[in-house]
Every structure is written in C-alpha cells, then in structure tokens.
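Omission of a single protein chain aside, the complex is shown with its protein chains in their original locations.
Order as written gives the chain letters A and B; numbering starts at 1 within each chain.
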Amino acid sequence: MRTRSFSLAIAGLSTAGLLGWALAGCGPTASPSAAGSGDGPARVRVVATTTQVADFARNIGGDRIQLTQLLKPNVDPHDYEASPADVQAIALADVVVKNGVGLEKFLDEAISSAGFEGTVVDASQGVPIRTGNGTDEEKAGDPHIWQNPRNAKIMAHNIAVGLSTKDPADAALFQRNDTAYAAKLDALDRDIQTRIDALPAGQRKLVTNHDAFGYYVDRYRLQFVGSIIPSFDTSAELSGKDITDLVAKIKATGVKAIFSEASLPPKTAQTIGREAGVRVIGGEDALYGDTLGPAGSAGDTYLKMEEHNTQTIVDGLS
Amino acid sequence: MLHRLLVEPFALPFMQRALIEALLLGALGGMVSVFVLLRRLAFVSDALTHTVFPGVVLGYLVAQTRGIVWGALLFAVLSAVLLTVLSANRRVTEDATLAILLTGFFSVGVVLVSRRTSYTADLTGFLFGRILFVDRREIVETAVVAAVVLVALALLGKEFLLRAFDPDGAAALGYRIPLLDLALNVLVALVVVAAVKAVGTVLVIALLVVPAAAARLLSDRLTVILPAAVAGGALAGWLGLAASYQASVYHGLRLASGATVVLALVALYALAFAAAATRRGLDRLGWLNRPAPGARAST
Partner (left out) sequence: MSTAAPLFADAFSRRALLEAVLVGALAGLVGVHVVLRRLAFFTQAMTHATFPGVVLAALLGVNLLLGTGIFGVLAVLAVAWLWSRPGAEETSVIGVVLAAGFALGVTLLSAQAGFTRDLSSYLVGSVLTVDRADILATAGVLIVVVLVLAAVGKELILGAFDRGALVALGYPAGLLDVVLLLLIEATVVAAVPAVGTILSVALIVAPAATARLWTDRLGRMTAIAVGLGVFAGAAGLTISQLQNVAAGAAIVLVACACFALSWLFAPRYGALGRWRAGRAAPLSTVDAG
C-alpha cells in the first residue's frame, strides 16, 4: 500500500516542507517601499511612461527625483506589458508622467490596478495636436508630439509644473532646470531648421516605416509621401495591395531614399525599397520614431535623437 | 529568505488579487484537467483556445474590453457544438477536424485584426494574459465559473467517468454519449473563457493538461489524481506569480506572469516525473516491498 503513494508522498512532503519553511519566515525581509530612503530629504518618486518623457523628467528633476521608466528603448508602446515591478512602482509613486494623446492605453488599467491616487502629469497639455490618421486608436489625435522641439518645450514645462506642485520646496530648482532645457531646445530647433532649409526644395520628401513623423514634417515643411505601415499600429501586416500601392507612389514622386525606423524590422522596408528602386536607410542609421535609443546609441537622449534623425534625413535626401 | 520569495510578493493589493485569481484558475484547471486526461481531450482543449480568438476579437469590436468574455463564451460554445457535429463523419479523423477547425477560426480572427489596426495591445493581452490587472469583478466572474464547473462535475462526474472507462456500458445504461461529450466540451470551453483574461488563450492549455498529467505520473488512483491535480494547479499559480515578481523587482527581468505560471506547472511535472522514476529505480533495486507485478489497476 505504501509503495503506491510512495512517490506521491515524496513529492508532497518536499513541497510541504518548502512551504512550511517559507511560511515560518526565516531571515529578514526587504520591504519594497524601503528602497531609496535614508539619504537626505525624501525625493519625489516619479514614474514616467515613455523614453521621451522620462528623458524630460530627468532633465527637469535632476537628482531631486527618483525616476522609474516604464517603457524601455525600442519597445513599441502598443506591445508593452506591465511587469510586477512596474505596477508596484506606480503603486508607490508620488507622480506619474505620461505622454498623453491616447498613447498609453495600458496606463489607465495599470493605475487603477495599482491603486494609485497621486498626480498624473499629462505632458501633452497645451500642445497643439494634429489630427490622427483616422483609426480608432488615434481618436485623440496623433500622439507623436515630441517630434517637434517646440512641443518638447511645452511638455518639459508641464512636467516642471507638476513636480513643483508635488514638491514646492524644490520648485525653484525645477524652474531653473526647465529654463536651461528650454534654451537647449530652442537651439536645437534653429539648427534643424537651417539644415532642412539647406536641402534642395524638390527633395524634401519623406517615406518612413510608419506615420510617426507628422509633427516633424509639419514643423520643418517637408512633404510626407507615405508610410510603409499605413497607420500608427506597428504590427499591422501588409497585404499585397498595400505594397503595390506604396511602390507606385514612391516611383511617382521620385523620392531618393526611404527611411526605416530603429524599432521596426527592416525586412519590409527592404522589400519595398527593392521594388521601387530606391535606397533604404535603416539598420545602424535608422530613424528613431517611437522611442529613444538604448544607452550608448546615437539616440539615447531626446536632443541626440533629434540631431541624429535630422542628420540621417539630410544625408539621405541630399 | 523563502519568506521573501513566497510571501513578500503579495504585500500589495494588486498582487493579492493576482494571487487569488491564479489560485482559483489553477485549482479550476487542475480539476477539469483530470477529465481532459481521461477523455484524451488535450487537443480539443487546445483547439478551443484557438477557436475563441475570433470571438474575442468580435467581442472587443462590439463592446471593448468588457465584451471580450462574452464573445469568447459565444464562440467557445459554438465550437464545442461544431466539433461534436463534425465528429460524426468518420472519414475525417477527429484530430484532422480539430486542426482545421482551430486554424480556420483563428485565421478568421487574424483577418479581422488585419483589417482593423487599432488594438494590438489588447490582443497581446488576450494571447498572453494580464493577470496583474484583474479586478474584483473578474475574480468574482472566475469564482462563478469555478462554481458552475464544480456543480456540473458533482452532478455529472460519475457519468463522465463511466463514459470514459466503459462507453458501451454507458450507452447500454441509456446515457446519450454525444450529449455527455458536448457537456464536457462546454465545461472545458468555460475554463478557457475564464482563463482568457488571466493567462491568455495561448497558455491556458497548460492549465488544462499539465496538472493531471503530472498527477498521473504519481498514481493511477483517481482519488489521488484529482486532489493532486487541483493542489498542483493552485501551487503552480502561487509559485509562478512569486517568480515573476522576484525576477521583476529584484533582478530587473521582465518575465510575463502567465508564462511563469506555466513554467511552474512544467517544473512540477518534472518533479513528479523524477519522483516516479526514482520509485521505479528503487523498485528495480528491490528496495520497496511490492506486490507481484501485474497487480496494478489500469485507468
């Protein structure tokens, strides 16, 4: 009789033993909320969603904030899945900073699940929003507002205001950082304008992986020929008709080069480039559309990203 | 240290809710998995996880997130019925029918998605689950489904077993086999629907297959297999969530919570496998007093 349940007993006993040991609770426990305390006056705990607003927050908040960034570089916001650490960070945060314009669909659920009751800073407040591409997802408009440095200034300022409200003691510091960063953004804006204007007028046309560059195109008066994925959703699969149509459009406008984004796979762009007989600029020199690049890459801060994109476009089209 | 591993993750409410959901689904899956094992319904269950996909899509189209469960439910029942009907043609073996049904339905879902481009994130959620976001309402929904399945098994469990072990006998006693089969298929479908939000359609197959398979390695008695499967399912839910939390908070590794639950199930299976192999090894060495070979009851 005992042989029948022998192996069951072994497995059961070992599992029960583990459980008993666990519940007896030997050893000290590290409480998740203890992290970061004990080094001077408490820093503001900030959770930022996208790489861009996280970069802005870092520039504004400096070392007076403890920042958690949800989206990692090259991760499509549409594919993002919150991890336990992310939800926990939100639960323990003082301020949550988001891009807005409906980009972070996941955020509402994460916030309500975490039971967050602090301030949510919507960086898009006051930014002139372009119309979306007509899909449900873009009901609130085109979310890629950061592509125009003038919008970036507004976003950074919103973050400064939000942080100051939560932490009035450091308001002066946040204000100073905001002013300094705004100056850098102005300089960036002028620089890009100069370089784009230097391109021959007939060549200022853009074909990219997807419709992420609307604000950039509008600001610097380029012409947008079309995108390889005809919507903001980066996982829509192309049909044969889509490809044929885009190839025809490219040939018709005489565009010299098409641009692929760093966060999207180049195979589709290459297929279209081959068919249309144009250069495909991707891989290492790809544009940064949805996110900043990983640390150490050419686009790991907002300022560097805009510089890199502009240089790549100018090189490709001249 | 183990306290940190197994208890601390559940300090915050969202993890507590996830734990309750995981325990419920693990136990529910474990319960039903025994019948899936006995009636060899592993492929049927896998097929059902794919055939609900267009239902999920349609449900979302009509009523956003809340509509998903209803869409899934509708298509789950529809597929259970269709499957029973199609099995009537004996020229096409059941497994071929299932494969075609499964992929046909799933393709319809893919086509629907490819024409509308606006909800990848939700889709990823339904393929892989969002257990960290379950709210009270969803836990109650899962509990209700569990209760329904429990009642059904209490009422029909003996009939299911009879049909599994002695179909001719069952028919002779007047039980309508096709109806019994349909009933069990529907129960499996209900579990799939309940699990869709938590672990996703792709991973729920594990909940429906692995617990009983592992328990079966340890014993051939139903009185042992059933509680072992239920306990194993629940335990895997706990361990999987704890592992996902640990990796995320202390090691900066994002491991999808639904997937870690499945890996925990597979680990338990491996453990059971090792235990069974150990027993056989000790047997052969003569270290265990055994009755003469051939005395084992078969299932």
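Here, a residue touches a chain if its C-beta (ideal position, glycine included) is under 8 Å from a C-beta of that chain, and two chains touch if they have at least 3 such contacts.
In this text, all values refer to a predicted model and were calculated from it rather than measured experimentally.
Visitor: For the chain not shown, which residue from B:6, B:153 or B:265 touches it across the whole complex?
Guide: With B:6, B:153 or B:265 as choices, the missing chain is touched by B:265.
Visitor: From the list A:74, A:119 or A:311, which touches the chain that is not on show?
Guide: Selected residue, touching the omitted chain: A:74.
Visitor: For a quick check of understanding: of B:37, B:72 or B:170, which residue touches the chain that isn't displayed?
Guide: B:37
Visitor: Which of these touches the unseen chain: B:2, B:58 or B:210?
Guide: Of these options, the touching residue for the absent chain is B:210.
Visitor: Write the list of chain A residues that the hidden chain touches.
Guide: The list for chain A reads 72, 74-76, 79-81, 83, 234-235, 237-245, 247-248, 263-265, 267-268, 270-271, 274-275.
Visitor: In the complete complex, which positions of chain B touch the hidden chain?
Guide: 37, 40-43, 45-46, 50, 86, 89-93, 95-100, 102-104, 106-108, 110-111, 114-115, 124, 128, 202-203, 205-206, 208-210, 212-213, 216-217, 220, 253-256, 258-260, 262-263, 265-266, 269, 273, 276, 280
In this section, only the chains that are shown with their structure count from here on.
Visitor: Suppose each chain is reduced to the average of its Cα coordinates; what separation in Å results between chain A and chain B?
Guide: That gives a centre separation of 36 Å.
Visitor: Tell me, which parts of chain A touch chain B in their complex?
Guide: Interface residues on the chain A side: 3-8, 10-11, 14-15, 18-19, 21-27, 29-32, 77-88, 91, 105-106, 109-110, 112-115, 135-137, 231, 233-237, 239.
Visitor: In their shared complex, at which residues does chain B touch chain A?
Guide: These residues of chain B touch chain A: 1-9, 11-15, 17, 114, 116-122, 124-125, 128, 130, 132-135, 217-219, 221, 224, 228, 235, 244-245, 248-249, 252, 254-257, 271-272, 275-276, 278-279, 283, 288-290.
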